[in-house]
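Yeah, one chain of the complex is gone here, protein chain that is, but the others are all in their spots.
Let's look at subunit A:
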Amino acid sequence: MVLKIFFPQCCNRAESGLLVGRWISGHDSAVVLAVIHYPFIPGQVKQYIQQMQAQSGVELTVLGSWSLPKEGQESMESFLRDLSTIFPQQRWLQVSRQMGKMGFICEVVNRNQNGQETQQEAKKQNEEEEEKVIFVHYEQRKVMLSQLHPTESGDPDPNTEPSSELKQVFQTVARSQPLFFLDRYDDGPLKSTHWQSEGREASIIVELLKQASVPLCMLISWLLALWTWICNIRIFSLYPLRFLSSKLSTCVQISYRTEHMRTLSSPKPAAGHKQFMRKGNILVSFLVDVGLGILLMSWLYRDDHIATLANMLMPAADHVAKELEELLQWLMGAPAGLKMNRALDQVLGRFFLYHIHLWISYIHLMSPFIEGILWYGGLSVCLGLTFALSLLSDMVALLTFHIYCFYVYGARLYCLKIYGLSSLWRLFRGKKWNVLRQRVDSCSYDVDQLFIGTLLFTILLFLLPTTALYYLVFTLLRLVVVLFQGILHLSVDFINSFPLFAMGLRIFRPYRLAEGVKFQVLCDEPGTALHLLMEINPLKCSTVVQTYRTPTYSCYPRDSWAALVKKLFVGELIYPWRHKSTKAD
C-alpha cells in the first residue's frame, strides 16, 4: 500500500518540530495541518491538541516529526526517534529534508500491539517490502476556503464520513480553523507554523461590514414585519383584489422581493455553503437591480422625459385604435379577395367597432391624469429595474385590454362553432358522443332530428370562413402582445435568478468553487519519495450558473409547440406563459 501524506506548502521551510494533523481512516493517508516547533513541553502539546479537538471536532493527533536542520545544527535523529515514545501512535512519521535539496525523506515507524517497534527504512534492498510514500503538496489557505462540488444537498450528518478521500481532506482543513489562530509569532506556550505564518492580513472593510450588518438586519426585519401587517389587513383579502394581485406581475414581484428580504434579514449566520451562496446571490442581485433602477430613474427625471412620454402615450393609443378600426373596415369589406357572409360580417364588425369606441373614450377620460400617474409611478422604479419592467408589462396589458377582449370573443365564437360542427358532423354520419363511456357510438335519429341537424350543419359550415377570419386576425394580434409581455417577463426572471455573486466568486477567486483537483509531478530525485503538487480545478461557468441559480417563478412555456397549435386550431383560449410559484418545501 502506498502511504499518502498531504503536506502544506507553507510548512516547506518550517523549522524542525512536531507534525500535527489527522489520519484518514480507510485510505492510508494523513493530512498535515501545522508544525509545532521546539522547545515544547509534551504535556502542554497534548493538552493543546485535546483543546483544539474539542473546539473543531476534527480528530487531531501528533503524526510524527519534521526535521529541517539549519547550517551548523547537528541532525537530531536519535532525539526525534525518542519522541515517538512520548507520543504513542500506531505509526510515526519521520520526515526530514536537507537544505538545498528538493526531496523529502520519510521513515515510517510502525508499532504493533505489544508496543514493540518494527522499523522499516525507506531504502531497502527488497523492494516489495518497502513502504512507498507520496507527498502531496497543497496550498493550505486555498484548500481551507474552497468548497468541493457536487456538494451534498440537505443537511449532511456531520458524523458520517464521505467516502471520497479528497472530500475528507478538504473537510479536515476547513474545519481546523481553531488550530490556525495561534502561530509562532504569538507569545503562547506553543509556537506553530501554518498558513497564517505567511502574514496574511484581513480586510478592514469586510470586518466593518460584518459589524454593521447586525443592526441593519434588525431594521430590515422590523420594516418587513410592518409591511406584512399592512398586507394582511382584512380589506385586502377580498376576492377581487386578491385575484387582481395574483395576475399583476408587479404584485408578484413585490411578494417575491419580500421573500428575499426575509431570507436576508435573519440575524443568524448562514448554516452551510449553499445558504451562504444563496444569501450572497440575493444580496448582490438586489443591489445591482436597485442600482440599475436608480440609473433609469435619473435618466427619466432628467430633461423632462416623463412629460415627453406622457405626451407620446395618447397619440400612440389613438393610433392603435385607428389602425384597429381600419382593420375592421377591411374585414367588413372583401378582405384578401375572400367573400364573407354579409350579415354576420356586419354584425361582428359593428360590435367590435363599438367596443373600440368605448375604449378610446375611456382612454381620453384618463388622459389628464396620465402624466401624474407616470410621475409617481416612476418613483417606484427606485425599488429596482425589475419593478420598472413589471410596471411596463402591466401597463401594456392594461392598454391592450381591448385586444385581449376581442381575442376572447373571437376565440369563444370560433370554439362554439367548431364544437357545433363536429357534433353535427357526427349526426350527419349517424353517430353520437357517449358521455358516459367517453366514446363515439352509433345512434338512430328521427327524421326531424336529422333535418334540423343538417340545416344547422350547413348554416354553421357556410358561416365558418367569416368567423375563422376574425379569429385568425385577433389571435395574431394577441400573440404579438403575449410575445412582448413574455420577453419582459423573461428579462425580469433573468435579473432575479442569475447568480451574480457566484459568478463574481468564480472569476475573481476561482479556488473557492472547486470542481476537483489536478496533480502535477514535481521534480523527483532518486532515493526520495514522489512529490506531487495538488492544485484546485475551478468549476466551469455553466455549472456555476446551473448550481447556484436562485429559484424563481420561472416563466416558461406551458405547452409544447404541438399542443399550442392544436389549441389554436380548436379555439381554446391560450395562456402560453406559466408562472410557477416558489413555495420552498
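The rule we apply is simple: contacts are C-beta pairs under 8 Å (C-beta built on N, C-alpha and C of every residue); 3 or more make two chains touch, one makes a residue touch a chain; residues count from 1.
As a working rule, contacts and distances are computed from a predicted model.
Think of the chain that is not pictured: of "LLGL scribble cell polarity complex component 1", "Mediator of RNA polymerase II transcription subunit 19", "Phosphatidylinositol glycan anchor biosynthesis, class H" or "WD repeat domain 54", UniProt labels it "Phosphatidylinositol glycan anchor biosynthesis, class H".
Touching the missing chain, out of A:C251, A:I370, A:L421 or A:V517, is residue A:V517. Looking at A:L145, A:C217, A:L283 or A:L532, the residue that reaches the missing chain in the full complex is A:L532.
Here one chain is not drawn; of A:E165, A:E325, A:E371 or A:E572, the residue touching it is A:E165. Residue A:D28 is the one among A:E15, A:D28 or A:E572 that touches the chain not shown. By the touch criterion stated above, the residues of subunit A touching the omitted chain are 1-2, 4, 28, 127, 132, 134, 136, 163-166, 516-519, 521, 524, 530, 532, 537.
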